[in-house]
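Dropping a structure here in structure tokens format, bear with me for questions.
Just one protein chain is left out here, and the rest sit where they should.
After this line comes chain A, so read on.
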Amino acid sequence: MFSVSQNCWFIRKVVTWRAVASIAWSVLLLPVTTTLFVFLVRLSLFHPVQWIAECFALLTAPSTIFPLFLLSGVVLVIGFFNLKYYTVVPSIPCSRVALLAKLLHPRQCVHSLVHCAVGMVVMWCASVIAGVRYRTLSSPCTGSESGSVPETCLNEYHLFFLLAGAFMGYSHSFLGVVQNMNYVSFQIILQYKYMRFKGSLASVVKCGALQSLHSVRNYVALYYFFGHLPRAWILNMLNLQMDSALCSLDSLAGLLDPSLLYHLWISGTFLLLTWYITVLLFRIYVTEPYRFPVQSTFAEDTDQCLPKVLTEKDVLVMKFLALQDLALLARYSPSCRQEVFSLSQPGGHPHNWNAISKECLALLGELTQRLVAHHDTVASNGRAKRPSVSSDARSVSSGNSVMSGAEDLLQTPHPSSIIKTPGSVFKSSMMGLSSPMTVPFTPDLESPFSSPAVRRLAGHQVPPSPWYGSVQSPHVMRRGPKLWSTSTDSQANGSPPPTPAPTPSTLRPEQKSSFLAQWLQNRKEQVKSFLTKRVMIAYLFNKLPEASSQALFADSQAHIWALEGLSHLVAASFSEDKYGVVQTTLPSILSCMLTLQEAVDRHFKLPHASSKPVKTTCSMGDATYKTLRFALRAALKTAIYRITSTFGEHLNAVCISVEHQKRLQQFMEYRE
């Protein structure tokens, strides 16, 4: 994904610089956190004067400089990983096995390994700062009776700290996957960067302290049981000896040392805090709104203008920022709205408005389709569509459906499955901002937005006419070619996802292959029923409740902005649109919104769809995506009401289908 997007001007000119700025700030904040750490870790309540003097001496000592440099290096590495791993659309695993696959993905393994190493480095620095007891790996033995030959013993405290660093690094990386820490969400309100940082600093500190406490607890338990293994290995490798005078740390007496636990906790908090601050600053910088010009006088800048940028499909962060900018300008900036409503010179075409409205409608239409497809699958009780039932087109290729399902597990999307369909209104949006969740296993971390199912959707379900302008309700669409889509319940039965073949283009219905498909389907059912009886497998493959619903709306922030932007623009056009450019698209906008409303309403009738997620306690992971569907539902209603309350009775003159007219009437009477 990044290799594609690396060349994008936006990544080069904006995102990278924002990341650099955020890293620079985190490095600059490092002395502050280090000072705090020094004061806390050297805390001695009974000798306050000595304590302060010692801390100042330590802070000004040249030996502290080197750890600081190391820590800066660590922050650079963490910042780099933030930049490489962040996403604006979370990937939501629908079952435990998918989560496992996500954890074992090579990309994630690299992440974990690097974090382990970096954690050790931080803990080394912390141990150097924390005090004499932790400073070196080896120390002269204290218990040796023969004073003649000073033997070197292992300083287990140092080893304990280093391993704690590795553990915390790994648990940070692990929790990052579980809590979607790499997901960058956009704030509900805009604030200046400093204010945002100041506002969230307290919660970040609290989070770090709590998380560190949990980590310490887990680590101590782990060390109690398995601590002797790494220790023996180190002893062997470095040819050191155990100090017989001190009790070893994998015993209760050794571990229940308050000062050791306190130092470990403070060091862990320091470690997590520096990382969290880096993450926080990165999030704040990346989600800062960016002003895209609506139109440019220079030809070379046109690809940086809003209408062009909105159609972007690879660089999602740019698309999101563009949509955010659209929502903001539609709301706050009359001059920009004028530009949107303006006509081209020469020619007199409302190119800006056409491009913007087309893109927004395409986004919303794509969501509608996704919801309808999902609803169809669930309505058919989770069974994957019989190929013969669904469409002739797939019957040929469905023979290898099981294999392709297995391939899906191995996270190999088929590039060949991209079918360019000229004339498809949805093509661009579906390729670009497609649902990462349409595949239940969201397997592909490299490009989570190129799932085969979506591509199939894009290629396959070309509506008979362009979306807008035509009257289409979900009911109508369902009569079209039935699709395979998120068979969300199929994993509940414990089968590998029955992804049909990714090449549905060949239109050759053959009787023979249909039989083969039937046979395969039966075999699959058998395997499925066999597997569901195994508890472990059922546990792994059971669908997590409401995950599919969350996954369907994972990128809904884009839709919310599109709705806000469109509705504000339409509402403003009532008084500001001199040439009436909006009027021409008003019917399609209304019918698109109403169709989406219908689909959303139907979706919320499904089980688990309207259940609220459990409130997460303090964690650095952003749980915004869990409630995006509710936000979308509210934003959609508000958008429709905004249009109806502005236009009022005039909407009766708008030419839309009778069904939608009725629905609109409900909105006009405030009965929805």
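In this text, a residue touches a chain if its C-beta (ideal position, glycine included) is under 8 Å from a C-beta of that chain, and two chains touch if they have at least 3 such contacts; residues count from 1.
In this text, contacts and distances are computed from a predicted model.
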(request) Just go with whichever of "Anaphase-promoting complex subunit 2", "Aladin seven-bladed propeller domain-containing protein", "RAB6A-GEF complex partner protein 2" or "Proteasome subunit beta" UniProt uses as the name of the absent chain. (result) "Aladin seven-bladed propeller domain-containing protein"
(request) With the full complex in mind, choose from A:Arg331, A:His351, A:Lys528 or A:His608 the residue touching the hidden chain. (result) A:Arg331
(request) Among A:Leu45, A:Val132, A:Ile189 or A:Val535, single out the residue that touches the unshown chain. (result) A:Ile189
(message) Using the document's definition of touch, tell me which of A:Pro48, A:Pro140 or A:Gly199 contacts the absent chain.
(response) A:Gly199
(request) State which residues belonging to chain A touch the missing partner chain. (result) 187-192, 195, 199, 331-332, 564, 612, 624, 627-628, 630-631, 633-635, 637-638, 641-642, 645, 669-672
